[in-house]
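One protein chain is absent from this view; the other protein chains keep their places.
Showing chain A:
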Amino acid sequence: MYLNSYNLPCVTISMNFTSVMFSGFKEVREEEKSQMVGKVFSNVASNYDLMNDFMSGGLHRLWKDRLVSKLSPFPGMKHLDVAGGTGDVAFRILESVNSIKRRALQDPLNDDLQEETRIYVCDINPNMLDVGKNRALEKGLGEDKSLVWVQGDAEALSFEDNSMDGYTIAFGIRNVTHIEKVLSEAYRVLKRGGRFLCLELSHVDIPVFKELYDFYSFSVIPRLGEIVAGDRESYQYLVESIRRFPPQEKFASMIADAGFQKVEYENLVGGVVAIHSGLKI
């Protein structure tokens, strides 16, 4: 059951946080939500990777490694990484595919396949994509035609039906307005046998750890955002959006409703992060 309007915290310039403490969430119309999200990410784009490192203590790298190993990429793959602006997941997939290729060098057929690998990085925010393209240049992947940077909306993808072997969305799905639309789009673009993988911050249920995590989220993170990125509101929004996102089981049932089979989830760090996966048959 989803409401048509979302609750957003009062993002007011007059640093009045009592409204947040009294759970004074304001109702915002859905058109406005995507605008607000756009503003948030334009603000955070330049410091996105740095803040990720700070907030997760470097763990986000391991989480993304785990996501890619679960995906099990292969040469010749067509992959779509949604909301992957700065390219973290895409770079990892590319590295993984190239290493497999080196292993299978004996097989002459695979050389052609390597040319066919395509990793599409789709993001709604052009600033994030720019950061990603710069990072690709730094890594020496600027000329690599396997990486394709596309600006687009996760709820209305510009890709054809049954064209992707894999679909990943890492830390992006809680920012969308209509989760079901994103899931059905994912189902549409995947081929038969294709996999959907979602890495997202999720709910913690372990008793003592939950309190610690809440304290960390609401007290430490916005302060960090203020110091490092100079933007407290955006990180406040981030923390609250995590709490609003459906819990693991609910999200898994939503994925199943979109048509995916073999829907599973794996909790990392006690539920702070969860990787949901589904198979299209």
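Going forward, a residue touches a chain if its C-beta (ideal position, glycine included) is under 8 Å from a C-beta of that chain, and two chains touch if they have at least 3 such contacts; residues count from 1.
In this text, contacts and distances are computed from a predicted model.
Between the names "serine C-palmitoyltransferase", "Small ribosomal subunit protein uS9m", "Histidine-containing phosphotransfer protein" or "Ubiquinone biosynthesis protein", the one given in UniProt for the chain missing from this structure view is "Ubiquinone biosynthesis protein".
The missing chain, though absent from the display, is touched by one residue of A:K39, A:K70 or A:R118; that residue is A:K70. The chain not shown here is touched by just one of A:Y120, A:Y237 or A:Y265, and that residue is A:Y265.
Although one chain is not drawn, the whole complex shows that of A:K39, A:R118 or A:K191 it is A:K191 that touches it. For chain A, the residues touching the chain absent from view are 69-72, 74, 77, 104, 107, 165-166, 190-195, 248-249, 252-253, 256-257, 261-267, 277, 279, 281.
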